[in-house]
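Just one protein chain is left out here, and the rest sit where they should.
Chain naming follows the written order as A and B, and within any one chain the residues start at number 1.
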Amino acid sequence: MLWKNTYNEFIKILAKPRSYIGLAALTLLILIILFAMKADGRMYISFVTASFEQTLSFNGNILNGNLIAFIVLQMLIVHIPLLVALVTGDLLSGEAAMGTLRMLLTKPISRSQVVISKLIAAAVYTFILVLWMGFLALVVGRWVFGDGDLIVLNSDGLVILNYTDVLWRYGLAFMVAYLALMTIATLSIAFSAFADNSIGPIVSTMAVIILFTIIGSLDVSVFDHVKPWLFTTHMASWRSFFSDPVPWSAIWESVWILLAHNILFVAIAIFKFKRKDITS
Amino acid sequence: MKPFLFFFVLISTQFALAQDPNELVKAVRLKLEKVQDYSADIHIKAQVPMIKIDEVDAKVFYKVPNKMKVESKGIAILPKQGLGELNNFLTNEKAYTCALNGTKMLGDIKTSVVSVLPLTENSDVVLVKLWIDPLKDLILKSQITSKTNGTLDINYFYGDQAKYGLPYKMVFTIDVKKFKLPKSVAADLHQNKKKAKSEDGPQTGTIVLQMSNYRVNQGIPDAKFKN
Partner (left out) sequence: MEQQAIIEVKGLQKSFGSFEAVKNVSFTVNKGDVFGFLGPNGAGKSTTMRCMLSLIKPNAGDIRIFGKNLFEERNAILAKVGSIVEKPDFYKYLSALKNLEIFARISGAEVSQKAIYETLDFVGLLGREKDKVGGFSHGMRQRLGIAQTLLHQPELIILDEPTTGLDPQGIIEVRDLILRLKNEQNKTVILSSHQLAEIELVANRMVIINKGQTIIEGSVAELMNAQETLLHIELTNNSQGAATLIQEILPTVKIQVSSPKTLELNVEKQHIALLNSKLVQAGFEVVALEPKRKLEDFFIQMTQA
């Protein structure tokens, strides 16, 4: 029954226009970034390298596909959560608003299975979103800008990674970015279990992200104990794969914290949804 | 015998030291001017604060008067000055004047230290100091002080291509005091607390270039230097 309903969920996601908003927006955003970089990428880079270039000269193809992919990832990590929440925040509450939840829950399928099948569909959707982003950023980026060493600006300076040393980092970075986006998906599903309208969970999810991000970026010591536990703190963890050496223990810590959030949010969603009186 | 020997040594030393700095530089320049073009494989090892980069292999091309190109698959970091610029600077002997600053031992070689001062006012270069091996007419060390880049030290090591004044190894010591990171971009996760500032760390970095497979005066078409 779980897989039958998961199949249903795929049909619903595929048929819903809003599912394509994310993909279309992503495509448009990345194409705009690619265009901007093609037109004026040197300027963008010199902003970073200016102070170094008084003394040093950077030879070789700096503005390459690998850097473009990095810029794309860095720019979009703020916006993709919205695109994810747009679909995942609607999964339970959208059906409540439409009235189909009533129909669905009078079928011989347990409520936990309903949540889990929606979670699986959300996971696949998010994965496709990340995969599409990866394809546009890395494959199209390399196709347009060529291959080359990746120059990354971290807080402790520039890291220049050999082009042969980049792909595995992207592979793992996309996986961690995916986990971060799944945290958004599960959070919005948890909100979705509480709501009977589609917009509430989407707005709530974005509100939490914004709130946590602000807390995380405030340099105030009262929040120092809270920050390491905010999932938003770890959403940029994919970036650490582009440090040299890779801070594995810090990344693992992020992965565990994100995983714990995922489990927590799914548990909340199931707990609430199982006890929910369907009055819509 | 002994006093004679002493006298001989004294005379020969005096002779060496008494050289005209302009002549010293000219000898070096003439040696360098034998080179019409060259290409070489170059291995770059950069240890610069705030920049993390692996060792890189590249290919360097040079052609008189001032064409220079570095070809690398990846990103290669080189000092902005000191590769072709010094040769360039020395070529125009009317643009500078030389003064002898005594001698100094570099390893077991006694070098003549020559200060080269640019005569043109708008020159970015403020002062060039050269440590010249007067017996071989080779620059063993140079120090370029410029308005924009601070001070750059270069040590030269010679091998097969000494006859052209081309080193097999150059060690650049560069000034990194001016290095700054744009704040807004440098937001990343795990190093949040220890925002690196160049003042905290070492103030200099080194870039070691090792040249091999020199091909001197084999002719390089101008097209090579076009981007």
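What we mean here is this: a contact is a pair of C-beta atoms (placed from the backbone, for glycine too) under 8 Å apart; a residue touches a chain by one contact, two chains touch by 3 or more.
Not measured: the values here are computed from a predicted model.
Colleague: Please work out which displayed chains the absent chain touches and list them by label.
Modeller: Contacts of the unshown chain, counting the full complex: A.
Colleague: Among A:Met103, A:Leu167 or A:Leu211, single out the residue that touches the unshown chain.
Modeller: Considering all chains, including the one not shown, the answer is A:Met103.
Colleague: Touching the left-out chain: which of A:Lys4, A:Arg42 or A:His79?
Modeller: The single option touching the absent chain is A:Lys4.
Colleague: Which residues does subunit A use to touch the chain missing from this display?
Modeller: Its contact residues with the unshown chain are 1, 4-5, 7-8, 11-12, 15-17, 98-100, 102-110, 275, 277-279.
Operating definition for what follows: only the chains that are shown with their structure count from here on.
Colleague: Just the number, please: Cα centre separation of subunit A and subunit B in whole Å.
Modeller: Here the centre of subunit B sits 49 Å away from the centre of subunit A.
Colleague: Which residues of subunit B touch subunit A in the complex?
Modeller: Counting only subunit B, the residues touching subunit A are 48-54, 58, 70-80, 148-150, 152, 174-176, 178-182, 185-192, 194-196.
Colleague: Which residues of subunit A touch subunit B in their complex?
Modeller: Within the complex, subunit A touches subunit B at residues 47-48, 51-62, 148-149, 151, 153-163, 165, 217, 233-234, 236-237, 239-240, 243-244, 247, 250, 254.
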